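The complex appears here minus one protein chain, its other protein chains still in place.
And then chain A:
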Amino acid sequence: MPTIVVDVMPKAELLDPQGKAVAGALARTGHTAFSGVRIGKRFELTVDGPVDDALRANVQQIAEEILSNQVIEDVVGIHYEVTNAELAEEAAEAASVAGDGFGAPAGETH
C-alpha cells in the first residue's frame, strides 16, 4: 500500500518551546554535544488507489492548507515511500511466480 510521508516543521525563525525543553533535558542528563533541538510533525498518509499526478497535486494542497499552517509552519518534505513503478514490478514478479498470469493484486503481495 503506497504510503505518503509529509514532514512539517515550525518555521525556523520561531521559538520552538518543545524543542527548547528537550534540549534542556539533554543538557541536564549529560548529553552536551547537542546545541539545539527542534520538534516537528510527520504525517503518514496511505492510499488504496494509484499515486498519479492528480493525487500528488492533492497531497501538495492538503500539506500546505490543512496539515500545516503556513503562518507558523513549513512543509519541509513530501515523500512517496512506495511508487507505482515499484508496485508494478512487484505485481509482475508475483505474476511470473504464479505462472498463470493471475497473481495477487499489487499491494497485497507482502
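To be clear about the criterion, a residue touches a chain if its C-beta (ideal position, glycine included) is under 8 Å from a C-beta of that chain, and two chains touch if they have at least 3 such contacts; residues count from 1.
One rule holds for everything that comes next: contacts and distances are computed from a predicted model.
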Options "Branched-chain amino acid ABC transporter permease", "Tat pathway signal sequence domain protein", "Phosphoribosylformylglycinamidine synthase subunit PurQ" or "RNA polymerase sigma factor, sigma-70 family": UniProt name of the undisplayed chain: "Phosphoribosylformylglycinamidine synthase subunit PurQ"
Among A:Pro17, A:Gly36, A:Pro50 or A:Gly77, residue touching the chain not depicted: A:Pro17
Where the unshown chain meets chain A, residue by residue: 10, 14-15, 17-18, 20-21, 66-67, 69, 71-72
